[in-house]
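Okay, handing you the structure first.
All protein chains but one are shown in place.
Up next is chain A:
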Amino acid sequence: MGAGRYLLAALLALLHYDLARGVAPLLCSSTICAINPTLNTIILEKPYCFYTSSSPVTVALYVARNSAESNKLELTNTYYTTDRGRSAPYVAATFKNPVCAGDPTTADIGEYVYRVGDNENCFNLKFCNGPLLNNTAYRFLYAFYDTSNVLLYQSSWSAPITTKQGKNPSSIDTWPGARSGGMIVLTSILSVLMFLLLAGLVAAVITSLMTQTKELEPTRHESRSTHVPQKSEGAAPSLSGSERYSTNPQP
């Protein structure tokens, strides 16, 4: 029923004003607002070319939860009197009807869009644009009033737009999962090399011990015959010392 009434109103508006279009508030384009909606705010495009008139026109932005009890538009409804849009649509802001003149450039993005939920401290303001709730669907509507607050035209309600819900950081799993191939290769090769080295060390010691016990005599002779001749006379004690060295590993 309600939708039919708005459609009728839109048709009437169309009949009365040729330039009016049956349109609804849109989310700010993602090329301009990269992250939208956020946890507590939703950025909307301003009603460019929704309604054109030569006389001064004020636009009121109505905000309501998708589950709002009533859809009745009241200029006196505020953020607080409607329990943040739970009972009825509230007026988040009023501003001058933007001039419909070509496409707005990205230079005046701030003029081009309106951030709902922007104002945290609005105790004394007539219209409060307070933060929206997390993970809640909202609908928006632009209404156009003349200077004596007579409703000239209203857009249709936007599709429900849901604010974000932040996940708990403790739900993030930091475990790396699968191991990288490089790490596995490196670890396994190094383990094998270390094992081989240890084996080689043991083998070297054992074989040298065995060969020394077997070939003790020739070893001693050889080493003596190569080293001794120069110092055969003068260095008898040192000779016996070196002899002791070479036989040392024997036991």
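The rule is short, and it goes like this: contacts are C-beta pairs under 8 Å (C-beta built on N, C-alpha and C of every residue); 3 or more make two chains touch, one makes a residue touch a chain; residues count from 1.
Heads up, the rule we're going with is that contacts and distances are computed from a predicted model.
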| item | value |
| --- | --- |
| Among "Sedlin", "Proteasome subunit alpha type", "DNA repair protein RAD51 homolog 3" or "Tetraspanin", UniProt-listed name of the chain not shown | "Tetraspanin" |
| Residue in contact with the excluded chain [from A:Leu125, A:Ala159 or A:Leu186] | A:Leu186 |
| Per the touch definition above, residue among A:Ala64, A:Ala88, A:Val113 or A:Ala143 touching the missing chain | A:Val113 |
| For chain A, residues in touch with the removed chain | 28, 31-36, 38-41, 43, 106, 109-110, 113, 115, 117-120, 131, 164, 166-170, 172-174, 176, 179-180, 182-183, 186-187, 189-191, 193-194, 196-198, 200-201, 203-204, 207-208, 211-212, 215, 219, 222-223, 245-246, 249 |
